[in-house]
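I have placed the structure first, in the form of structure tokens, so that the comments after it can refer back to it.
The other protein chains are all here in position, but one chain of the complex has been omitted.
Right, subunit A next:
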Amino acid sequence: MESKVVDENEEGPAVPMRVDRFGFMKQEHSPTEGLARSRSAFEYQRDERRIRKWRKMIGVGGSDWKQYIRRKPHVVKRRVRKGIPDCLRGLVWQLISGSRDLLLLNPGVYEQLVIYETSASELDIIRDISRTFPSHVFFQQRHGPGQRSLYNVLKAYSVFDRDVGYVQGMGFVAGLLLLYMSEEDAFWLLVALLKGAVHTPMEGMYLVGLPLVQQYLFQFDRLVKEHLPKLGEHFAQEMINPSMYASQWFITVFSYSFPFHLALRIWDVFLFEGVKVVFKVGLALLKYCHDDLVKLPFEKLIHALRNFPEDAMNPDILLPMAFSIKVSKHLEELKQEYDQQQLKSPESPVKQ
């Protein structure tokens, strides 16, 4: 979608590039453009107020954060859900994910991994570097700083955790982090996520057999049936299952193909509240488009599930809808059910 169509060999763009406020090359009719441009004076002031509040909450360089969150976790939760101010995002992400602590506990480790170790995944990583956010200015230049940082972080991780190594999809996660923090910070945030510093470890999504992806798809399938029975029934009839559209939602936490401003808002909440927000957002998307989706036959359904309309992607509408969907308790029950099922027939994890 973000790539340009080329039918003849041509050199890179000679004209100055037009990029959106996040650094992505602008499309002719960029859907986010209007959203980014039309910030009213009211919104501007609101943002300024929000930034002041956040600054007070985290203190200089994050010094007051731990105390604040211990005293008023519900306030933090509410503010995170409203969106972390973009100028503080990188720092706050490190604070809420627990990666700051990991960084401080492991001085010099990242450098060691990058410089002295070799990884079996190096070629795999290189092959995907230019295929990760190819339309973003930071990652576009061949062997430029963006591509180099992305390579370093992924390589370091593949050495740090040789069981996971490198898996396609991790690049989008690392790439998103690199737009908000340094290589070393991004690396430790990746560690915090995969090893589960605060929430369920994500590493199971990337290990051989992608066991956690399979579990999440199972859970999501069931949640759709329960929360949106009519659509669940329609999916069953048309033989649509979540592996056809939702694997990338989980594997890249919506960073692969969703509008960036929406992905960021999801990431704010994901880092603070954990993976359940991926289920919630997924369900909210289906709920929002429910009445259209139930009418579509198989092929159009697949298309629609990969190309949600612009209005469905508005974080200020989609996220409140997502937060109103309760899944925590149910996710736990479904996990137990899944584990039981796995004990009986471990060979066929997800019904296709």
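The criterion applied here is as follows: contacts are C-beta pairs under 8 Å (C-beta built on N, C-alpha and C of every residue); 3 or more make two chains touch, one makes a residue touch a chain; residues count from 1.
Just so we're on the same page, contacts and distances are computed from a predicted model.
Peer 1: Could you tell me which of "Ras- protein RABA2a", "pyridoxal kinase", "Ubiquitin thioesterase" or "Transcription initiation factor TFIID subunit 10" is the UniProt name of the chain missing from the displayed complex?
Peer 2: Result for the unshown chain: "Ras- protein RABA2a".
Peer 1: Among A:D47, A:D64, A:D86 or A:E238, which one is in touch with the chain left out?
Peer 2: Hidden-chain contact among the options goes to A:E238.
Peer 1: Per the definition of touch given earlier, which of A:G169, A:G232, A:G282 or A:P315 contacts the omitted chain?
Peer 2: A:G169
Peer 1: May I ask which residue of A:H143, A:R162, A:K300 or A:K326 touches the chain that does not appear here?
Peer 2: A:K300
Peer 1: Which candidate, A:S99, A:S119, A:T132 or A:Q147, sits in contact with the chain we can't see?
Peer 2: Selected residue, touching the omitted chain: A:T132.
Peer 1: Considering the whole complex, not just the chains shown, which residues of subunit A touch the missing one?
Peer 2: 2-7, 9, 124, 127-128, 130-135, 140, 167-169, 171-172, 206, 208-210, 213-214, 237-241, 243-244, 247-248, 251-252, 256-257, 292, 295-302, 304, 306, 349-350, 352
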